[in-house]
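The complex is shown incomplete by one protein chain, all other protein chains being positioned as in the whole.
What follows is chain A.
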Amino acid sequence: MIEINAIHKRFYNQEVLKGVSLSVKAGEVVCLIGPSGSGKSTVLRCINGFETYDAGSITIDGVRVDANAKNIHELRMRVGMVFQRFNLFAHRTALENVMEGPVYVRRTPVAQAREQARQLLDKVGLSHRMNAYPSELSGGQQQRVAIARALAMEPEALLFDEPTSALDPELVGEVLNVMRSLARDGMTMVVVTHEMAFAREVADRVCFLHGGTICETGPARDVLTEPQHPRTQEFLRRLLSSSDAHATANPN
């Protein structure tokens, strides 16, 4: 469904992506892992046209992604995004945040959009907080509203950009649970994450990025338990030895 073919990108003199290729089939969950600066967020942001790329190609169901093209808005409706910092509309309630896209972009009748938003908030376990403003919600709750907001556009795939990195450790679990159930329902997902336990359990495939290339890719269990590439081995060893990662790797 998502085909990334040898994309290159440079910021000024720095080449941040050096020929990244990745293919994501419908219903697949792919986790991108790697140290900061490895280019994993940039890959993700290229998929829905938040970043341009200099060479190569990205297509979604055969439609080329071009950040400057007129059809980029239609493409973004088909590929939703969830951000590290939630980015909820601060002046609107949880319910209004979820309704915003359907009502003003898809022109769904308000009553219908409200009903749908209620169901989505119920699905992410927030039916009791529908009328709360973002400032009244915990980080975990805000992120779950953000997921519901993305789902309201009925996307074919969802991109997650470190969705739990800005959360207190005790709130990580509730967001991962929602993502887990999305994966179970067959949602196509590309997830940039440091949650190795989540990747091992949910991902069909894990890609380890380093220095703008994919060093190693394969079934989650193989890459995470028996990494072949020395860079992957070192990265995972470091991640597991830091106590912080240990705490968040076992949220419940």
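Just so it is clear, contacts are C-beta pairs under 8 Å (C-beta built on N, C-alpha and C of every residue); 3 or more make two chains touch, one makes a residue touch a chain; residues count from 1.
The working rule: contacts and distances are computed from a predicted model.
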Missing subunit (named according to UniProt) among the choices "Aspartyl/glutamyl-tRNA(Asn/Gln) amidotransferase subunit C", "Beta sliding clamp", "Polar amino acid transport system permease protein" or "Probable septum site-determining protein MinC": "Polar amino acid transport system permease protein"
Option touching the unshown chain, where A:M1, A:V105 or A:M130 are the choices: A:V105
Listed residues A:D54, A:D122 or A:E136, member touching the removed chain: A:E136
Residue in contact with the excluded chain [from A:S21, A:S57 or A:N87]: A:N87
Interface with the undisplayed chain - residues on chain A: 48, 50, 73-74, 76-77, 80-81, 83, 85-91, 100-101, 104-106, 133, 135-136, 146, 149-150, 152-153
